[in-house]
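Of the protein chains in this complex, all but one are displayed in their positions.
Each chain carries a letter (A and B) given by its place in the written order, and its residues are counted from 1.
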Amino acid sequence: MNELLTCVDLTKQYGSKTALDSINLIIPRGRIIGLLGPNGSGKTTLIKLINGLLSPTFGHLYINGMEPGPETKKVVSYLPERTYFNSWMKVTDILNFFCDFYADFSRVRAEDMLQHLGIDPKARLSAMSKGTKEKVQLIMVMSRDADLYCLDEPIGGVDPAARDYILQTIISNYNEHASVLISTHLISDIENVLDDVIFIQNGHIRLHASVDAIREQEGKSVDALFREVFRC
Amino acid sequence: MLRKLIKHEFKSVNRLMIPLHLGLIAITIIGRFYIQLALKQYPVLTGDNVWLNLANMSLMLFYIVALMAVGLTSMIYLSILRPRKNLFTDEGYLMHTLPVSAHAHIWSKLIVAAIWLTIDTALIILSVFTMFVNPDFIREIFTALPDLLSSFRETFGISMGTAIAVYIPLFILSTLASLLVIDMSIAIGHSFNSHKVLSSVGVYVGATVLRNLLGTILQTLAGVVTSGDTAGISLGTFIFYYSNLSTTVFWLGCAMAALMAAITMGVAYPLTYYFMTRKLNLE
């Protein structure tokens, strides 16, 4: 089964406000996909729906053919926009936590990455800068052998060196069974890493195409096209 | 998975609960030392001096306040602060993306909170007992115990052992019910887009009104059953209220309390589950 994620008429309303409007989308395995759109376009809503943090108002969403639930959470690795660890925790506490709950978590890989970044596993989160905390969180998320990685604005507030490290991690972690969905509004930074892009605006999908196809057909970068489509 | 959740729940909760109760034990030991040793060794400390009396009274007051503080902190932390922070704020992004069902989340919180509240209650009772017990008192209790037991059997028609055996599960059941009502209120309140805390309080107040109404109805029914002159059947009070009534009334009281807890849980549990899954709305 090559279809990893399928959205059928997926709709999410908050009261009278429609965040996602009848989205139909298929994401196959082995792709790195950019979910691009201005703030408030519905990117985070889609990612939250995939992770079961929201329920659809209408329509359906399937991961490996299943609606979001404990079974799909086993195979989806999620990096939210915010830091979600308790500050009293040490890095080792977090490693233990992930080992306990995720069967696909590789402690060795996580420890390697921590060492590479010079993060002491005995350090407490409360003693870390915001950037370091975000790196720890990314390491945890990327150290799983998941089917689908959902990274919500992973390069938003980080410095260029950290951004490069994140992209390198995504590239070196790539395998043909898994897909990575990266939401961002900083396209030029990640364009070369992407297979496909999804442009999302006001809860609608404006475009879903491969980066190479866009360059071949439009003769311009995705970033340039994005600026054109979403011109204010 | 429930086992792992409980393990990590204890790990988090223990960070506050263990120091808090070690503090309680320390105060108890120091207080006991002061009352039983210092005052006896140096009778001058209990003399007629106004200032000394005032100091002793202040110490007493401090002890009582400390007891209340430990009990209240435990209750508020375990029933409100911990579940809210862990499941409905930023930490919820981690907790709700674990491959764990909402049932396991609810039960892990309930079980750990109920266990700690039981320990808390036991330690507070033990503390008071330790503080004021002396050899004379124990001797008196032992002499009075047979009388006490038989008079208990006379008034209720059942043995004290049976009463305790029934009372403990009822205590646990009604603790779980009370915790679940709070969890439900938080889950419903946090499904709103704004004013989440205020909404939670509102839901809790509404739920409490409904529970009291149910209690009143059950009491009225019980009144009809026991032909008239009986009053309230709240779990905490039925033992005292019915001290001169028959076994029937004792069992009726237990049944009412159990029914009350069962109905509460039967309503609150599905609602908590529904709002925690279908209506989850993290900021």
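As a convention for this text, a residue touches a chain if its C-beta (ideal position, glycine included) is under 8 Å from a C-beta of that chain, and two chains touch if they have at least 3 such contacts.
One rule holds for everything that comes next: contacts and distances are computed from a predicted model.
The protein name that UniProt records for the chain not on display, among "GntR family transcriptional regulator", "Succinate dehydrogenase / fumarate reductase cytochrome b subunit", "tRNA 2-thiouridine synthesizing protein A" or "Citrate lyase acyl carrier protein", is "GntR family transcriptional regulator".
For the chain left out of this panel, the touching residue among A:5, A:32 or A:76 is A:32. Even with one chain removed from view, subunit A keeps its contact list with that chain: residues 30-32, 164, 167-168, 171-172, 174, 192-195, 211-212, 215-216, 219-221, 223-224.
The rule is simple: only the chains that are shown with their structure count from here on.
Subunit A and subunit B have CA centres that are 43 Å apart. For subunit A in complex with subunit B, the residues that touch the partner chain are 14-15, 48, 51-55, 69-71, 73-74, 76, 78, 80, 82-86, 88, 93, 97, 100-102. By the touch rule above, subunit B contacts subunit A in their complex via residues 1, 4, 7-8, 11-12, 15, 90-94, 96-101, 193, 277-282.
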